[in-house]
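This structure is in structure tokens; I'll ask about it shortly.
Shown here: the complex without one of its protein chains, the others still in place.
Just so it is clear, A and B label the chains in written order, and each chain counts residues from 1 on its own.
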Amino acid sequence: MSARVLTVEELNVALPVPAGRLHAVQGVSFHVDRGETLCVVGESGCGKSLTALAIMDLLPANAERRAARLELEGENLLRLGERAMSDIRGNRMAMIFQEPMTSLNPAYSIGDQLQEALRRHKAVSRSEARTRAVELLERVGITAAARRLKQYPHQLSGGLRQRVMIAMALMCQPALILADEPTTALDVTIQAQILHLIARLQREFNMGLVLITHDLGVVARIATRVAVMYAGEVVETGSASQLFSGPRHPYTRGLIACIPVPGRTRRGAPLGTIPGLVPSLVGHIEGCHFTRRCPHATDACRTGAVPLDTVVDGHHVRCLRHRELATGAAPPPPVAVA
Amino acid sequence: MAETSLPRADLPTLPEILAPSPAALLRRRIFRHWGLLVGGSILTAILAMALLAPLLAPFDPFDQQLDRKLIPPIWHSSIKATWAHPLGTDQLGRDYLSRLLYGAQISLLIGVSAMLISGVIGTTLGVLAGYFGGRVDMLVGFIVTTRLSMPVVLVALAVVALVGSSLTVVIWVLGLLIWDRFAVVMRSATQQVRAREFITAAEALGASTSRILFTEVAPNVVNHLIVVATLEMAHAILLEAALSFLGLGVQPPTPSWGLMISEAKGLMFFDPWLIAIPGIALFLLVLAINMLGDALRDVTAPENRN
Partner (left out) sequence: MLAFAVKRLGLAVLVALTVSLITFSMIYVSGDPAIAIAGEGARAQDIEAIRQFYGFDRPILVQFFDWLAGAMRGDFGRSYTLRQPVADVIFERLPVTMILGASAIAFALLLAIPLGVWAAVRPNSMIDRLALTIAVVGQAMPTFWFALTLVLWLGVNWRLLPITGSASWQNFVMPAVALGYYVTPAVMRLTRAGVLEVLSADYIRTARAKGLRPGTVLFKHALRNAIIPVVSLAAVQFGFMLGGSIVIETIFQINGLGYLAWESIQRKDLPTMQAIVLVLSVIYVLLTLAADLLNAFLDPRLRVT
């Protein structure tokens, strides 16, 4: 059953900076259904975290947010004041952050922090909240859960803390979870476990999941659908299989080509890169944001807005030349040679 | 692998990305300027008063003219007020303006001297503790804790009472008692510098400890030192005023502002200007020094702002 959980249309976030206005997120649109995992991929600074914060309305006070549509299970979030939003946060929509080491309050036990997440939104007694906390800790794979409730965050490892964060997000059984690079700060061995856990819980709770990451490996493992972001814009979106088998945007192709493939990448050969720097997003930007680094950029690319074009149903690309580039007439993907 | 003709990207330059707008730059300069400007000008004015007192003062501050007792200042409605004594006279007929000007000398002298003495003691202890760590740090920490647990005013009073009060004694007693903040701040500043790579590099080059301390550590902690110095100068001035107020600081007839307030406190219900004028002078001096210290800290180590 696919009830649409999240609809985002033309989301814009601007921040005032000393040099002007920084357009950190421009015209971002995507949607998520129940049971679906949308991975938002992009490099640092592309605006993916701000997108999640914008959805939760947790942006810094001086940020400006605008969107054509922002709906949670059909309810318009744009019209809601802070009070109504705080009723929704942690309740029907929850967020998991990147840094488990600092995301929990050191002064309170984890039991206290778990229970307050539930009791804020639902009228339950303390013992009911406690029971639920224990139950969720067990579901996220923490043993001796009852004892753990009394422990303080500094007594737990990073992996354990992240599990607690996940449990905390699930306390009210939200319809949507936004996970901002939940495994980036963890040891590689733990990363796989946490990802596996998140995927399993998503199935069990039948939630919508937006997972933000810069790691294509994570995307390959867990994504139903993918949105690739670059310099504040979504440049390509589609199902995971569409994207990995037939990436259309030069940036996406560059990203995928950068991944060393056992067996194919020659030993001792330099790893792929996409040369250049992300453009400054202050002030108005002409044309496609990727032109400075794109080997196929033409003058047409540098002027005028580039809309999202449809490749096939569900697969969209923001590139003027994607059709001609896909027909094989294009040079190989951009890989820098040292 | 094929070579690709990649566009040598027109990389945005760092200044482009980070440049603040002209408006922001100006705003920043003005804001810094304000504290610096106001504090600096008040302090300069008082300094000028002190240095030029012999030239500016219309009368000798010790000169008692008993037929001119308790003349109110010029803004009073009383007929006794006269431009000959714009700030009035005290209960012994001494011109208040002259006493105020010479009082500035006392305050500044004590402030600077006590600050220098305590600065030397505290900085030495702090830098040694911060640089060497370990036992040295523990020892210095113990010394600081001991000093902190002694009631400063009481001890100062006791010493002055036993040894005798004079300008020199007051300066030394203050200097030997208020070095704690120097020690604490310089210790933490030194610790931070110590942990940086260029110190390790200097050590690896075989530089002697004293050389490292003077050429590598010192320039990097000097800004903290200046800020604490201004604070402690203000502290010393207030302490001296308190001691003199209690009669165990500078002795009469020296025109210390604190002493002037003390001498006038019996009369303050009738002639309140006698305590208001030196009090305001003290307030302005300490205010100016504090503002200057704040401004200096903003300029040199803005991350310490609160």
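The definition used in the following text is that contacts are C-beta pairs under 8 Å (C-beta built on N, C-alpha and C of every residue); 3 or more make two chains touch, one makes a residue touch a chain.
Keep in mind it's a predicted model, so treat the numbers as computed, not measured.
Looking at the complete complex, one finds that the omitted chain is in touch with A, B.
Considering the full assembly, B:268 is the residue among B:201, B:222, B:268 or B:299 that touches the omitted chain. Residue-wise, the contact with the chain that is not shown comes from A:117, picked out of A:67, A:117 or A:317. In the complete complex, the hidden chain is touched by one of B:71, B:248 or B:296, namely B:248. When you scan A:76, A:105 or A:157 for touch with the missing chain, the hit is A:105. Residues of chain A that touch the chain left out of the display are 56, 58, 82, 85-91, 94-95, 97, 99, 102-108, 116-117, 120-121, 152, 154, 165, 168. In the full complex, chain B makes contact with the omitted chain through residues 142, 145-146, 148-155, 157-159, 161-163, 234, 238, 241-242, 245-246, 248, 258, 261, 265, 268-269, 272, 275-276, 279, 282-284, 286-287, 290-291, 306.
As a convention for this text, only the chains that are shown with their structure count from here on.
Computed centre separation for the pair chain A/chain B is 53 angstrom, with centres defined by C-alpha atoms.
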